[in-house]
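Note that this complex is displayed minus one protein chain, with the remaining chains in position.
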Amino acid sequence: MGTVSSLKLKDNSIQTLMFYLDLFGITVFAITGSLAAGRKQMDLLGVVVLAMVTALGGGTIRDLVLGAAPVFWVSTPIYVLLAVLTAILVFFIVRFYSMPPKVLSVADAIGLSIFTVVGTQKALALETHVVIAIVMGIMTGVVGGMIRDILSGEIPLILKREIYATASLCGAITFSSIFI
Amino acid sequence: MGTVSSLKLKDNSIQTLMFYLDLFGITVFAITGSLAAGRKQMDLLGVVVLAMVTALGGGTIRDLVLGAAPVFWVSTPIYVLLAVLTAILVFFIVRFYSMPPKVLSVADAIGLSIFTVVGTQKALALETHVVIAIVMGIMTGVVGGMIRDILSGEIPLILKREIYATASLCGAITFSSIFI
Partner (left out) sequence: MGTVSSLKLKDNSIQTLMFYLDLFGITVFAITGSLAAGRKQMDLLGVVVLAMVTALGGGTIRDLVLGAAPVFWVSTPIYVLLAVLTAILVFFIVRFYSMPPKVLSVADAIGLSIFTVVGTQKALALETHVVIAIVMGIMTGVVGGMIRDILSGEIPLILKREIYATASLCGAITFSSIFI
């Protein structure tokens, strides 16, 4: 009985941790989407759309592929609002402060690592095969940025710089090996 | 009892109205897809594929995200046939009449407004949060055109010209505020 309770406790804390990680990852990816849109001289609504797609795209595809529809943000609008607010904030901030060009790729790497962990955990929680959980982790991490790059008319960064995908792969494998 | 009957009647008329709006929107978007394909010198089947993707893409993503699979056109092949026939018609018409360049952007705006209303209504009917219903309306309106532009090798029009997305946003909010 003690084990069951502590397991439930552990489960709850993991859920809470994942929720905050998700919020953090969404903020970070919304920032990268807004910056990419700003570079292409998009207007406010272009910035909001690109921020939303970047922040929510990876998790959306993951949920669809796993059959966990409606996807995560349909039942929890806070995710959508967070992405929209971040986009609006970035849109006005970049009018007054110019961001160093490295911000986008650093933010991309942070968002990638967070979403890899969140995605792997979600797949393992649905009891998928470990190979699939790793693929889901990487997918959650890379898809948002890929759509962002395609919509801005670029070849996805992730396909150009091996270091990102490799980092995501290592993260997904490490996380899986801890939790199985 | 009177209220229930009139509510049901209202529900049925809304369903019928939405069905015809959907057919009209599909025709309009199939035209924009065919014109975009024609500009890129695509052949008949390229034209048909681009028309189908533009006409059915937004509603497909909306249904997937909302968990309403199989998507709307799988159970109602008339939607698919309408898109295909429109594409074939446009393919032959543009051989004899040259369209003024404004046709594509006017058709885009009409299709966008129709699909925004249809998408918002469908989401509200599934009892989603109003924020999500607005996002679904915009998504239904803009995704088809975005995929069309990416497949033709362009940065999506919607991300370039704020006016479209703003119009879609206003439409979705207005429609939601009437129906809640």
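By written order: A and B. Residues from 1 in each chain.
Following the convention adopted for this analysis, a residue touches a chain if its C-beta (ideal position, glycine included) is under 8 Å from a C-beta of that chain, and two chains touch if they have at least 3 such contacts.
Computed from a prediction, not measured in an experiment: that's the story for all the values here.
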Selected residue (touches chain absent from view) among B:74, B:106 or B:170: B:74
Contacting the left-out chain in the complete assembly, out of A:50, A:84 or A:158: A:158
Contact footprint on chain A, counting only the chain that is left out: 64-67, 69, 128-129, 131-132, 135, 142, 146, 150, 154-156, 158-160, 162, 165-166, 169
Absent-chain interface as seen on chain B, which is shown: 37, 40, 42-46, 49-50, 52, 60, 64, 69-71, 73-74, 77, 80-81, 150-153
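Definition applied: only the chains that are shown with their structure count from here on.
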For chain A paired with chain B, centre-to-centre distance based on mean C-alpha positions, whole Å: 28
